[in-house]
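For this depiction, one protein chain was excluded, whereas all remaining protein chains were kept in their positions.
Naming follows writing order (A and B), and every chain is counted from residue 1.
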Amino acid sequence: MAKVHVTTSVNGEEREVLCEPHQSLLDVLRDELGMTGTKEGCATGDCGACSVLIDGRLVCSCLMLGVEAEGVDITTIEGIANGSELHVLQRKFLEHAALQCGICTPGFIVAAKALLDTNPDPDETTIRYWLAGNLCRCTGYDKIVRAVQDAAQELAYEA
Amino acid sequence: MAKVVFPDHLLSHTGGTREIAVEAKNFRALVRAVDSRWPGIEAVLMKTAVAIDGQIYQDAWLEPVGADSEVFFMHRIEGG
Partner (left out) sequence: MAEAHDYKAIGTSPVRPDGVDKVTGRANFGADLNLPNMLHGKVLRSPHAHARIRSVDVSRALEMDGVYAAISGADFPSGAEGDIQGEGGGTVSDLAQNIVARDKALYHGHPVAAVAAKTPYIAERALDLIEVDYEVLPPVLDVDEAMADGATLINENLHTNGDTSQPASNVAGITKFERGDVDEAFAEADLIVEGEYRTPTAHQGYIEPHACTATYSEEGKATIWCCTQGHFDVRSLTASVLGVSVGDLKVIPSEIGGGFGGKTVIYLEPLAVKLSEVSGRPVKMVMSREEVFRATGPTSATHSRVKVGAKKDGTITAASAWIAYEAGAFPGAPVGPGCMAIFAPYDLPNFRVEGFDVLVNKPKVAAYRAPGAPQAMYAMESAVDDLARELDMDPIDLRLMNAADEGTQAPYGPTFPPIGIRDCLQAAKAHPNYTTPKGEGVGRGIAAGFWFNIGMQSSAEVRLSEDGTVTVVEGNPDIGGTRASMCLMAAETLGVPYETVRAHVGDTESTGFCNVTGGSRTTFATGMAVVQACEDIIAQCKQRAAATWDIDADQVDWTDGEAVPQPGVNVDVQPLSLADIAGNAGRTGGPILGRASLNAQGAGASFSVNMADVTVDRETGKVDVVNFTAIQDAGTAIHRAYVEGQMQGGAVQGLGWALNEEYVYDANGEMENAGFLDYRVPVTSDMPMIDTHIVEVPNPSHPYGVRGVGETPIVAPLSVAANAVRDALGFRIPDLPLSPPNVLAAIDDREGA
């Protein structure tokens, strides 16, 4: 099967990659580009561990083909921090102990960023429904929701 | 003499005896004494957890056994 040449932008950097036509964007990120921060929990779009932003929109990278990434801007967990400075969501997840095993954390942070980028002042219900596509089996979600609430508050204070 | 109690799943090895008194200075000696009464039970007891005076041991060996000690053999406990 002939590989397809794809030019895409990952965390602001132009990347060229040869992908198999059947490879998901998740597989391309992890196996071809070596960006393993994006996780696979189900490969069927049910767990959100593979969440990335495509042109700012929240997407399960397991549900998108690598070849569909031609010409788009991809943001992954590796691109959330600003250089050596953690994003406020990353800091709040740490401060609130909002992760236990940590496998779902990249997806939650990417999804929460997508929320705060569009809705800087979400209430608890909005946060819970927005994050309903991300599964966490360790925390019971309590501390995750609090971390996002706290991050939103800090962002509002800074704004 | 220490009181030694066997749970139901070990009764097939003790001919139905549930409780005996054994004089032994430690767990190892206690098991040997029980084995001399029911030869072969040692191999089973060494795979069994035991509570000596309320303290649960998964792998008891040289733990002291007193004259008034209570020794309960019990299922091993695994965990998740």
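The rule we apply is simple: a residue touches a chain if its C-beta (ideal position, glycine included) is under 8 Å from a C-beta of that chain, and two chains touch if they have at least 3 such contacts.
This structure is a prediction, so every number in the text was calculated from the model and none was measured.
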| item | value |
| --- | --- |
| Visible chains that the absent chain touches, using the contact criterion stated earlier | A, B |
| Which residue of A:V4, A:L63, A:C138 or A:L155 touches the chain not shown here | A:C138 |
| Residue ranges of chain B at the interface with the undisplayed chain | 5, 7-9, 12, 47, 51, 53-59, 70, 72-80 |
| On chain A, residues whose C-beta touches the chain left out of the figure | 20, 22, 30-31, 34-44, 46-47, 49, 76-78, 80-81, 86, 90, 93-97, 99-106, 109, 125, 127-129, 131-146 |
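The criterion applied here is as follows: only the chains that are shown with their structure count from here on.
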| item | value |
| --- | --- |
| Chain A and chain B: spacing of chain centres that average the CA atoms, whole Å | 55 |
